[in-house]
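A protein chain is absent from this complex, but the other protein chains hold their places.
Per-chain residue numbering starts at 1, and chain names A, B and C are given in the order in which the chains are listed.
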Amino acid sequence: MSELIKKVTQLLNDKTVDVFIGYGKGSADRIRAIFVRSAEQTEKLVLNSACTQNLAGYILKQEVKHLGKIGVLANVAALRSMLQLASEFQVKDGEVLALFANPDGTLTEFIDFHSIEVFLTTTDTGITSDEQERIAQLEALTVSERWNFWNKEFEKCIKCYACRAACPMCYCHRCTTDVNQPQWIPVASHERGNLDYHLMRAMHLAGRCVNCGECASACPMDIPLNLLTYQLISPIKTGFGATAGMKADAVYALSTYKPDDKENFII
Amino acid sequence: MQEFEPKIVAFVCNWCTYAGADLTGTSRIKYDANVKIIRFPCTGRIDFMILMKAFENGADGIIVSGCHPNDCHYSTGNFHARRRWIVFRNLLNFAGIETERIQFSWVSAAEGFKWADVVNNTVKKIREFGPNENYKKIAVSTLFNEEGTSNE
Amino acid sequence: MEQQNIYQPYLMEIEKITEEAPMVKTFRLKFTNEEEGNNFSFRTGQFGEYSVFGEGEVTFCVASPHTRKGYIECTFREAGRVTTELASLNEGDTIGFRGPYGNIFPIDDWKGKNLLFIAGGIALPPMRSVIWSCLDQRDQFKDISILYGARSVADLVYKQELEEWKERPDVNLVTTVDPGGETPTWKGDVGFVPTILDRMKPVSENTIAIVCGPPVMIKFTFPVLEKYGFSDDQVFTTLENRMKCGLGKCGRCNVGKVFVCKDGPVFSRTQLKDLPDEY
Partner (left out) sequence: MEKELKILKYSDLSKLIERFHAKGFPVLAPVRKGKVVEIELVESLGDIALDVLLSTQSAKKTAFPKVEKVLKYTLAKSGVTQHPVDPDTARETILFGVRPCDASGFKSLDAIFGEAPGDQFYLKKKEKTAIISFSCPEADEYCFCTSVGGGPGNTAGSDLQFTGIGKDEIFVEILTEKGKQIAAIFADLLSDSPAGIDKTKFLADVKVVFDSDKVVENTSASFNNAALWLEQSLRCIGCGACAFVCPTCACFDFQDEQNTKQGVRLRLWDSCGFSLFTLHTSGHNPREVQSQRWRQRIMHKFSYMPQQLHVVGCEGCGRCSRACPVDMNIKEHLTAIAQVG
C-alpha cells in the first residue's frame, strides 16, 4: 500500500503521468475509481481485496484523456483490456502506464505492451471455477430450458446500458443499438429488444471479451451477462487458437480465418 | 387444424447458390415451395443480425448458403463467414435458440440437385420441429394485439 | 373535452411536393379528416411533430403562414432517419402530424415597426411563415427587409417566392451566397450573411430583427446587430433542439429552466441571454 502511494507520488512528481487512475474508498464498503492528479491526493489511494473494478475502461474516456498522460492501477483483466484495445488501435504503445499490484505487496510497472505480454504468459487469465460451473450447468440443460432461463433473465433488463458502458471493449462512438437507419436492434426493453441487444452484444464481444466481468457486476438488475461472452471463450480458443487480450498485435479472431477451420454443421 | 407449412428464408450468395438455385429451376427439378430466397453478394456479407431479424419476422427456418471453400468470388468471404457461423451457432445454442432451425450449406452454381435436396431436407426437418413459437410470442404482431396498457 | 391520447397525430395527406433545393423539399399537407382540418388553427412561429409511421417523428416549424387556411406546409432537408424516409414519400401518401406546439412570434406587437428578417440556408422556412403573415397584412408594418443567404445558389430555397419578393416594391430583398457558391448568372450578393448585414447598415430605430440560421451564422450576426444599436428586446430568433414529445414532458429539449418545445421555440435575445448555453 505505502509502496503504491510512494510510486504514484513519484510518477506524478516527475511528471511521468498527469493523472493516475486508482482505487479509493467509496460509499459504505464499496471501492470506487479515483483520479489522482497531485501528490497530496495519493493519500486517498486504497488497495485491498475489494479493488476488482477493471479501470482500463477509463483510459478511453474523453474527459480523462484531456487530463494528460494516464497511469492506471491495472489488474489482470485491465492489462488484458489494454492489449486488446491496442490490437484494435485504440491505445498506442507507451501511451498509458500501468502498475500491477503483486500479491506480495510489490508493484510491477509496465511501460510498454511487450512487458505486459510477457507477464501475462505466466498469469492465470481464465474464468473462475465458479463461472465455469455455472456455464456447465446451463449447457447441461435442454435448449428450451435455456431459452426459458435467459428469457427470465432478460425480462429484468431495463436497457440502462450499464453493461455496455462498463465494458472496456464497448468503446464504439455509436453502438449498433443506437444506429437507426435502419433501427436494427429495437430500442424498447421488451423481450425482443432485450434478446436482440444482448445477443448482438455477446456476438460483437466474441473473441474480444477479456473476462473482467464488469458487465455483470455493473448490471443493476443482476443479469449474469458475463456468461454469454464467457461461454464463447473456449470454442474460440480451441477452434481458432485465439484468446483476447494476450497480444498487442493480435488479429481479431473473427476478422481472419484458416482454410481448414473445423465445423460439422455445413452440408 | 391447418397443417403447419414452415416458412423458410434462404440467404444465398449471388455467385454460387443463387446460380445453383437457378439451375434447379431451369433443370425443372421440383422442390418445396416454402422457401423465399434473398440474394447477397457473398456469404461474408450475411450478418448474424440479419438471421435474427428473419426469425423475428416470422421465419420458422433459415438456410444460409454460399460457395464451397476456396471457390469464393471474393477469395475469402466464405471462410470469414464460416468462422462467424461457428461462433454464432455456439451463442444461439447457449441462448436457447434451436440451431437446427438454421441450415448452413455450400451449394455451387452446378449443384442444382443439391439445392433441391438442401431445401427439401430443411423443410422436412422444420416441419418436424414445428412453428417457431418462441419467436412468435415476441413478434411485433403480438405487441400490436396486446390489450391496452396495464399497470401490472 | 379532455384529449385522451395526446400523442396521437392527425393523419395528413401529402397534397403537393415541391423540390426546393438539392435534398430539400416542401410538402403541402391536408387533413384526411376534413372536420379536423376545419377545427385546426395555429399561429406563426409554432411547430409540429410530423410522423412517418414505422420510423418515428420529426420536428419542423409550420412553414406556411397562419393567415392561409386549409393546409399546412413544411420544408425539410433530408438528413436523419425520419426525413430520409419522408423524402421518399410521394404525393397522396399519408403521414402524421401532431401540433401546433410552442409559442408564437409576437407579430401583433411589431405593428407599426420596420422588420428585418435575417435567415441562413434551411432556416428560411420557419421565417417564411412570419414573412407571409406580415406581407398578408402589409399595411400594418413599415419597411420590410429580408436578408437571405445560402451556401450556394442551388441551396437557396423558395426560389419562386424570392423572385416574387424581389419584384415587390414594398419589400427590400437581399440574397447572398457564400464565396464560391455563386454561378456565372448570379445577380445577388456574394459573402457571408453577417458581412452583408454590416454592408446594409441596418437602422435599429423602431426596427425588429428576426434572426434564424445555423449556430455559426447567429453567433456572428448578433454582434453586427449590436453594432448598429439593436437592443436585446429588438432581436428575435427561433431555437431548435432535439425533441420527442413537443409538450414539455420528454425532457430532451430542456435548456435551463425552459423547454424549447413549450416555452419556445421563439425567444427574444433578452430571454436567450438568460438561458445557459446548451442549445
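The definition used in the following text is that contacts are C-beta pairs under 8 Å (C-beta built on N, C-alpha and C of every residue); 3 or more make two chains touch, one makes a residue touch a chain.
If you're wondering where the values come from, they're calculated on a predicted model, not measured in any experiment.
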{"item": "For the chain not depicted, the shown chains it touches", "value": "A, B, C"}
{"item": "Sole contact to the chain not displayed, among C:152, C:195 or C:241", "value": "C:241"}
{"item": "Absent-chain interface as seen on subunit A, which is shown", "value": "26-28, 30-35, 53, 57-58, 61-64, 156, 158-162, 164-166, 174, 178, 183, 186-190, 193, 214, 217-222"}
{"item": "Interface with the undisplayed chain - residues on subunit C", "value": "2-9, 11, 13, 32, 51, 53-57, 79-80, 83, 93-94, 96, 215, 240-242, 244-245, 247-252, 254-257, 259, 276, 278-279"}
{"item": "Where the unshown chain meets subunit B, residue by residue", "value": "57-58, 139-141, 143-144, 146-152"}
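We adopt the following convention: only the chains that are shown with their structure count from here on.
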{"item": "Chain closest to the assembly centre - both centres taken as Cα means", "value": "A"}
{"item": "Cα-centroid distance, subunit A relative to subunit C, in whole angstrom", "value": "48"}
{"item": "For the subunit B and subunit A complex, residues of the former touching the latter", "value": "48-49, 52-53, 56, 69-70, 76, 79-80, 82-99, 103-106, 118, 134, 137-139, 143"}
{"item": "Subunit A-facing residues of subunit C, complex", "value": "80-81, 84"}
{"item": "Contact footprint of subunit C on subunit A as seen in their complex", "value": "180-181, 183"}
